[in-house]
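Accompanying notes for the structure given below.
For this depiction, one protein chain was excluded, whereas all remaining protein chains were kept in their positions.
Entry: subunit A
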Amino acid sequence: METSDVIQLALIGISQGCGYALVAIGFVFIYRATEIINFAHGELMMLGAFMVLTFAQIWGLNFWLSACLGILSLGVFGYLLDAVVMRRIVGESQAIIFILTVAIALMLRSLAGIIWGWSPRSLDVPFMQDVQIGGIVLGMDRIAIILGTILLCALLYWFFSRTRTGLAIQASSQSQLAAYYSRIPVKRLISVVWAIAAMVAAVAGLMMAPVTQVDTGMSAFGIKAFAGAVVGGFGSIPGALLGCLLIGLAEPFLDFFFPAFKGVYAYIIMLVVLFIRPEGLIPQTFAKKV
């Protein structure tokens, strides 16, 4: 293996990790705000990709407009998912919540299959061409994922630490009752968190679409993102980013050198980390703000 190959694999891995990270951030947002682990998050990502596909290729709208519409529609969907369904099970046992989110995941996947068909479709994005930098060939789509993730993380960091709504969301996740006493409409803000998480997932779906194709199997991506979040220490945003990058980065190399277990390395890494460091790489305790 030459250096350029290593760099290429590493860049592919990082971009993959960024994709996982976008989904994992959503997991963590929802978990911190409501203590619900949303196993339907991969499905939200899939839905996002399908929505963009619908706007762009079935309705024939301009790509960027379709992207915005797709992301917004997922925001509305996430908001309603909480306001109509999830809000009702607050306070139920984890088992019930788990079953509900898995059921939603299955329903969304079947629904998507019925509406858009079960065979993979490709989404044409304007950032498809390959770039060559000193012997390394890299797809623009990969670079777009990395840049998009950095931008989005910066935006989210700004939102949660600088804006009033962001601070109020932080407050609600730290002490719900005290937030209520401070006039914060906690229920509505939790729905907003769902909307944000769904929109971030939609961005992930949109950006991974050129790499993975759009189909119902895309939702499996969510499980790997979940593994990344666990590796990082569930509930911590920097942990989720780190865990996902780690998994994304390790995958192509492990697949390359030991192809026997291709595709399951994310889970193997999760198991190993859980054995060595059950609290995750960056546990949630006093480590971080957002």
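Operating definition for what follows: a contact is a pair of C-beta atoms (placed from the backbone, for glycine too) under 8 Å apart; a residue touches a chain by one contact, two chains touch by 3 or more; residues count from 1.
By definition in this document, contacts and distances are computed from a predicted model.
Missing chain, UniProt protein name, picked from "Rubredoxin-oxygen oxidoreductase", "Sulfur carrier protein", "Cro/Cl family transcriptional regulator" or "ABC transporter ATP-binding protein": "ABC transporter ATP-binding protein".
If you put the hidden chain back, the residue from A:Ile14, A:Ile30, A:Val186 or A:Val230 that touches it is A:Val186. Across the entire complex, the residue among A:Leu111, A:Ala171, A:Val211 or A:Ile268 in touch with the chain not shown is A:Ala171. Seen across the whole complex, the unshown chain contacts subunit A at 164, 167-168, 170-171, 174-175, 177-187, 286, 288-289.
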